[in-house]
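Here's the structure, in structure tokens; my notes come after.
What you see is the complex with one protein chain gone and the rest in place.
A, B and C label the chains in the order they appear, each numbered from 1.
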Amino acid sequence: MTSAASVLLSAARLECRRGRRRLFSEVSFALPAGRALLVSGRNGAGKTTLLRALCGLTRPEVGEVAWRGRAVRDHRDEYHAELVFLGHHSALKDDLTPEENLRCALELGGDDGAAHVAATFERLGLAACARLPVRSLSQGQRRRAALARLWLSRARPLWILDEPFVALDAESTATLAGLLRAHVDGGGALVYTTHQEIDVAPGRTERLALGD
Amino acid sequence: MWRALKGIFARDLALAWRQRADVLSSLVFFVMVVSLFPLGLGPEPATLRAIAPGVLWVAALLSSTLALGRLFAGDHADGTLEQMLLAPQPLAFLVLSKIAAHWVAAGLPLTAMAPLLGLQFDMAPADIAVLTATLALGTPALSLIGAIGAALTVGLRGAAVLVPLLVLPLAIPVLIFGAGAVDAAEAGRGAGAHLSLLGGLLAFALAGAPLACAAALRISLD
Amino acid sequence: MASSDSGNHAPGAPRRAAAGPLWLRYAAPVAFAPLARRMTPWFFAAAAVLAVAGLYIGFFVAPTDAQQGEVYRVIFIHVPAAWMSMFIYLVMAFWAAVGLAFNTRLSAMMASALAPTGAMFTFLALWTGALWGKPTWGTWWVWDARLTSELILLFLYVGFIALQAAIDDPRRADRAGAVLAIVGVVNVPIIYFSVRWWNTLHQGASVSLTAAPKMAATMLTGMLVMTLACWMYAIGAALWRVRAIIAEREGDAAVEEQSGTERGGRTT
Partner (left out) sequence: MNWGSAGDFLAMGGHGLYVWGSYAVSAAAVLVEVLGLRARLRRAAAQPGGQP
């Protein structure tokens, strides 16, 4: 099941620098379908930079990221059509409602799923604030509104999530972990970082430690 | 892709509408700068007529440069810009759609306001028509050129000071042909040549600026 | 299950192999520094010799100009400075573009190293132009097409330098500067054309500035020798500055390497 053909995301000898500081070097992995990669490391070890490099946002100093065996740098649009990245920033506009924000995100990504927006908010307990401007939402509500994107982009095989569990209560954490497990079970690939040591897919999770 | 472009355009316009105080303040800035000149130079109608094209154009240039700060800064701060870079559409087109929305919120009000200010400067109706036409052609070019500067300075500390420094020299041709057209019309030489050059500049900026902006944004978010 | 392979490979052997591209990209500037160090004095020496020769021709061989008298002798610094200001911008944009296209760090450094010298020549062209203009046209400054374009060129240089100075990350500074330099170089002809057009329409301000109506051969020789001197100086200064840039950047990288901070991601 993990033959070379089913490798989705791979990295070869990545090295990244921030300013003049070398964050990490010689990072290589190959992530097949149906598996998760948990990136760990202390603050400043370059977890976020690695995730951004995997997305194609940051150009690694050395090395290459490949998606389905093809260099990401040369096939950006096709790669991005199969990728969801949620970073530190919520990518929510304070002046728009969560619903408007989500519709914009779906339009930008070319996803269909607008019909399920209301149902997703219902499931995440956001139905009451779906029509309030984001600026009036609590930190946890904002997080959930940002994560709602995942429920609507399930067709995309690769999810790269930077600290998805931050600022979530126990119930939302369990819901999200369930979604991530379902994604991996369904043959998707997942790369994420977390401080909470949450293994969403036990037995199918690789671990990558930066800065040891 | 069309849906994504329309989505960005509509979202930015909705945002501009919800933050209309910002739009209004750069418009007020434009009116104020223009109004300062009669106070500084005296209310002699002949003088005012002579300086009107230059004054209105310089004020429009400054005001649209001032508005550039809004173009990418908000999107950068909340992470939307990152998502734009990760969208499966060519970034240059997405940027173009943002610039178009920015122009509607910043350049179009200036163009609409200009005839009123032209009356204050005792300009003839025909010259006011030419002035409005030059602004209609010139302010989109200014937005396009300015967007490059805004994209290069996204997230930098000194961005507010840096953007005019980068953009104003590049915008000089637009200023020259814009103000020159009105001058020519006032002098009875006909503004056709100026207007077509201005149109040429706009076409050139339309073709080149989105690409430069896209490259600059990828560099700035690296 | 190939799961354990999907993590990092064994340290050791691959690290050696990885030294290939690493060496190519990092060692080039470091290898270049000693070369630059050896070449710099030669360029400066050539600049000095040529400058002495050029000034000798300019002041002692070239005859007095029939129309302008002695004051025309400003030409021997003014015209070379004006030429250099434009050449250097082109060369700078060329290196910046090469750096952007091929991701070569040395060419981007070369572009940054040229900018201050180019700005200096632009300033000198303007300054000597003003000093020449005062006795010749009776005014320090005219809004002539060439002077105005030169002033805008100075703004372009200042913008490039300011942008690079505002960015902390050297890689972003290199690449952002490159985009700006390319946009600038595309714009320079448009700016020049628009300024000329503007100048011909506003007849009042235009003054005929054809440098020396009938230039004696010795005058031309003096100017060309001085231009060569400026070239040599510009190359020497740029090489010197590129050494400083290399030391500033690679020096810090060397520190990182020595203290051996984070190395390698390891899967467990």
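Just so it is clear, a residue touches a chain if its C-beta (ideal position, glycine included) is under 8 Å from a C-beta of that chain, and two chains touch if they have at least 3 such contacts.
Only a predicted model underlies this, so the values are computations on that prediction, with no experimental measurement involved.
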TODO: List the displayed chains that the omitted chain touches in the full complex.
DONE: C
Task: Per the touch definition above, residue among C:Asp144, C:Asp174 or C:Glu250 touching the missing chain - done: C:Glu250
TODO: Identify the residue among C:Val49, C:Val98 or C:Leu131 that touches the chain left out of the display.
DONE: C:Leu131
Task: chain C, residues in touch with the chain not shown (by the definition above) - done: 30, 33, 59-60, 62-64, 69-71, 73-74, 77-78, 81, 116-117, 120, 123-124, 127-128, 131-132, 134-135, 233, 237, 240-241, 243-248, 250-252, 254-255, 258
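Here is the rule we use: only the chains that are shown with their structure count from here on.
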TODO: Give, as an integer number of Å, the spacing between the C-alpha centres of chain C and chain B.
DONE: 31
- [ ] Please report how many Å separate the Cα centroid of chain A from that of chain C, as a whole number.
- [x] 43
Task: Separation of chain A from chain B, taking each centre as the mean of its C-alpha atoms, in whole Å - done: 37
Task: Two or more partner chains touched - positions in chain A - done: none
Task: In chain B, residues with contacts to at least two other chains - done: 222
- [ ] Please give the residue numbers of chain A that touch chain B in the complex, ascending.
- [x] 55-59, 77-78, 80-81, 83, 85, 87-96, 100, 103-105, 107-110
Open item on the list: So in the complex, the part of chain B that touches chain A is made up of which residues?
Closed with: 1, 3-4, 6-8, 11, 14-15, 18-19, 74, 77-80, 82-90, 94, 221-222
Open item on the list: Give the list of chain C residues in touch with chain B in this complex.
Closed with: 152, 155-156, 158-159, 162-163, 166-167, 169, 171-172, 175-176, 179-180, 182-184, 186-187, 190-191, 193-195, 197-198, 201
